[in-house]
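After the structure tokens below, expect a handful of questions from me.
Here the complex is missing a single protein chain, while all its other protein chains stay put.
Entry: chain A
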Amino acid sequence: MGQKTPQIYSVELNGAKDMKQTDKGDDKDKYRGLWSTCLELRKNHHKEHVTKEIDLDDHKLSNKELENKYHTNIVTGLSSTQAAELLARDGPNALSPPQETPEIIKFLKQMVGGFSILLWVGAILCWIAYGIQFSNDKSSSLDNVYLGTVLALVVILTGIFAYYQEAKSTNIMASFSKMIPQQALVIRDSEKKIIPAEQLVVGDIVEIKGGDQIPADIRLLFAQGCKVDNSSLTGESEPQPRSCEFTHDNPLETKNIGFYSTTCLEVSISPVGTATGMVINTGDRTIIGHIASLASGVGNEKTPIATEIEHFVHIVAGVAISIGVLFFIIAVSMKYRVLDSIIFLIGIIVANVPEGLLATVTVTLSLTAKRMAKKNCLVKNLEAVETLGSTSIICSDKTGTLTQNRMTVAHLWFDNQIFMADTSEDHFKQTFDQSSGTWASLSKIITLCNRAEFRPGQERVPIMKRVVVGDASETALLKFSEVVLGDVMEIRKRNHKVAEIPFNSTNKFQLSIHKTDDPTDKRFLMVMKGAPEKILEKCSTIMVNGQEQPLDQSTAEAFYTAYMELGGLGERVLGFCHLYLSADEFPETYSFDVDAMNFPMSNLCFVGLLSMIDPPRSTVPDAITKCRSAGIKVIMVTGDHPITAKAIAKSVGIISANSETVEDIAKRLNIAVEQVNKQDAKAVVVTGMELKDMSEDQLDEVLTSYPEIVFARTSPQQKLIIVEGCQRQDAVVAVTGDGVNDSPALKKADIGIAMGIAGSDAAKNAADMVLLDDNFASIVTGVEEGRLIFDNLKKTIAYTLTKNIAELCPFLIYIIVGVPLPLGTITILFIDLGTDIVPSIALAYEKAESDIMNRKPRHKKKDRLVNKPLAVYSYLHIGLMQSLGAFLVYFTVYAQEGFRPSTLINLRVEWEKDFVNNLEDSYGQEWTRYQRKYLEWTGYTAFFIGIMIQQIADLIIRKTRKNSIFQQGLFRNKVIWVGIASQIIIALILSYGLGSITALNFTMLRPQYWFVAVPHAFLIWVYDEVRKLFIRLYPGSWWDKNMYY
């Protein structure tokens, strides 16, 4: 990492010219921001802080200087040719998607991943064996070449299949992100044009309306009453005012810069209704672009299921290789030829490797992914399906995920009483008392002192879903009054507005003066809303039951109590007052001057308080309870104020009703915070400020010692620190996020969940999963699916592993005892890739045995997918029983055809001699080589049928791991029966349909042989029922520990 490299990573927002300069410059200070972050990301993975420092001076320049710098004209814009040149130079104005692995690499990865290597080794050994045979004897049979080719084909086909599945799920995402092409209104060649936002270049003059997404980083040239939502960039949910004045040295704070991908919420209607800006950075050079590129610096963690599958592959490959090598040595020391020993080795490898399993797992995962997509969880990465199931900590956003992302009126206070408003998603039932005269006044203020408006043409849309132009609070008030009073616009029309002072942060109030709708009343009505204490200052009277009363000490106290109470609920409180201006002093023609304030600003009449909150989604508390019973810790991470955060946390149950924070205890006991015994507190609210001062150890301690944690006022960057803290506890962490700044945390998390509606593209790119409805409850259903799939994968693997022993034993017996080969390699492939595929997928449809949401999340390192009991039980119990059953079929066939078991022993050498065409059997009959071969294939078929019949029993027993099959219901999962039918049909076709095609080594089998293994199948079933019975009877016993997988 040389001194020169940093430039690429630094956020350089000086514009194109300066860019060139800094390329040469060595001013280290300039890069300390992002570059040091990147450096750190690489150097020290435990301490990643994503901060930013941006050098940008466009906000300091005057309009003229800007024109010169970008060779543009504010009025006429760029010329088309200029724009085309710049576009060619800078590229399109779009974030370059994260570097994708080339398709061919992905494909090749599928070809060599998992068991593929083993099978390749098998195939190559086959060809080598043929090579040796060929060099000895030119006419040697091509069997080994075929086998090698078949093995290679198997690898390639399963590879293609897995690749296809992977590609399919990626495509869903791709289509998802390209749904809405963004448009921009740009001035070029003195004309206004609408072009795709991708074609914007620096120097373009763009116009932005309220509700538009800002199409690039722009320097505002003209803007009035403009507000932007920077939440995707900074995480702050409050609307930010924007104007064309230079207000701050820091480009992020100055008001005359608008950032790419943020949303312009409103622009004041008069005089033009649009804001004009000059594009100063496009595409990846925008601030968002730089932050998005940071995400790629954060390592992507391996998903738990990938680790599990790797672990499983290691186990199986370990077994295959060690048995293979062991028997290679045994074979060689038994004086077999090396060539034969190699062929044995191939057989052992093929028998041990469950060729179809990885494809099955992929299908299973994608089936679940589909099911989850229906429940609004769109999974980008198939493996993430399971990750969600093993999640032990969810770091959730508040806004939009836990809440409805919509300010809603929650409480009202008038007539010395607090009234509750309905905050549910549709809120039609307003139950407070509307008869009071105070309410009439209050409702008038709410309606009139409001600049928000519905977008036209939404008459049929339910009020709560209508789009509003205006900020969140005003929207809430507008909708509230529309619901309660009816047509607000009509009321406003009747009460003509004559003057208005919009809200600003210095005044902290909003005021408007109206003519009244009462034709007899010539007075003007002045209505005002704002910060309650500011409003109260201006009042001398208060309205109670419709009557004005002097504001005395006791009413003021009542006001403060109410204010405290509502504030304590984490709600945003607004005060409302009004004043009828006397007709004498202010005649109808009076001209109000809002700058000179030629109207009274004191001795107003206080009417009431109204508090708003972004209410929790109604499904969330249930979901949180579910999480709690599922042992998942839900941590709220929000940029909001601690009080609000805590209130929401309490109302959704993240902080449960009876737990207290240290501060709560202090307040209750009336002692200092420091005196409180911290062990008594179950919950904690940590602010971003505190988090910044914490060391890693302290954070760890907070995370481990409090079951209920809320992080408030955190910046999105701190999310990453929190995620890392959780991961240090060995937790599987799910993180939700929507902003670009969340993308490093999303990437770092074991499973990043992006919001489908509110989420930015960068967040969606970094995430593993997209929540289509932004609803926290959807995560919980996802967790349920994920847990189920883990259980069902266990069953699938147990089912698949079992027959490996039944496939392996023939080889071992063949080598050691010298019987004719009971099961051919090709036949094994027909089991693994033929009869067993559908049943093992069918297990994915199995319902949960017990309430999976009532147990702890699995421990990443302890609860393995393939654990010892599973392997031992599958291999040494059921597998062995299965091979015995299959051998019985094999011996039956041979004995009935003339070769009794005693004759078979050590017959192998004579049996396989091509020139021995009169081999004597137990009855003195003489067999030609081909007749023997045909009998051998009949043996393969018999063994195959034997395994198949017992696999049916295996399939049925694998439906449950603990419960009896009869508890689970034998017929509840219909797919299982489809699987069984497929097994039988495939076997029938192989035996009878293809009986004449000898290349596949299947022959017609007498029907009675199909039933030889049936008693064994029943034996397996009974044995497993006994196992389950003991597990249920003696939980925690030796049996439970060793037999429950």
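The working rule: a contact is a pair of C-beta atoms (placed from the backbone, for glycine too) under 8 Å apart; a residue touches a chain by one contact, two chains touch by 3 or more; residues count from 1.
To be clear about the criterion, contacts and distances are computed from a predicted model.
Asks: Match the chain absent from this complex view to the correct UniProt protein name in "Sodium/potassium-transporting ATPase subunit beta", "DPOD4 polymerase", "Centromere protein N" or "Translation initiation factor eIF2B subunit gamma".
Replies: Its record in UniProt gives the absent chain the protein name "Sodium/potassium-transporting ATPase subunit beta".
Asks: Determine which one of A:V620, A:V702 or A:L720 touches the chain that has been left out.
Replies: Looking across A:V620, A:V702 or A:L720, the contact with the absent chain belongs to A:V702.
Asks: Which residue among A:D433, A:D730 or A:E926 touches the omitted chain?
Replies: Only one of A:D433, A:D730 or A:E926 touches the chain omitted from view, namely A:E926.
Asks: Of the residues A:E65, A:E253 or A:E910, I need the one that contacts the missing chain.
Replies: A:E253
Asks: In the complete assembly, which of A:K302, A:K370 or A:K678 touches the absent chain?
Replies: Only one of A:K302, A:K370 or A:K678 touches the chain omitted from view, namely A:K678.
Asks: For the full complex, which residue in A:K192, A:K493, A:K508 or A:K856 touches the chain that was left out?
Replies: A:K508
Asks: Which one, A:S116, A:Q213 or A:Q240, makes contact with the chain that was left out?
Replies: Of these options, the touching residue for the absent chain is A:Q240.
Asks: Name, in rising order, the residues on chain A that touch the hidden chain in the full complex.
Replies: Interface with the chain not displayed, on the chain A side: 32-33, 36, 40, 43-44, 47, 49, 51-53, 234, 236, 238, 240, 248, 250, 252-253, 505, 508, 531, 533, 563-564, 567, 572-573, 640-644, 662-663, 673-674, 678-679, 686-690, 692-694, 698, 701-702, 704-705, 713, 715, 876-877, 880-881, 884, 887-888, 891-892, 895-898, 900-901, 915, 917-918, 920-931, 934-935, 938, 998, 1006, 1015-1016, 1019, 1038, 1042.
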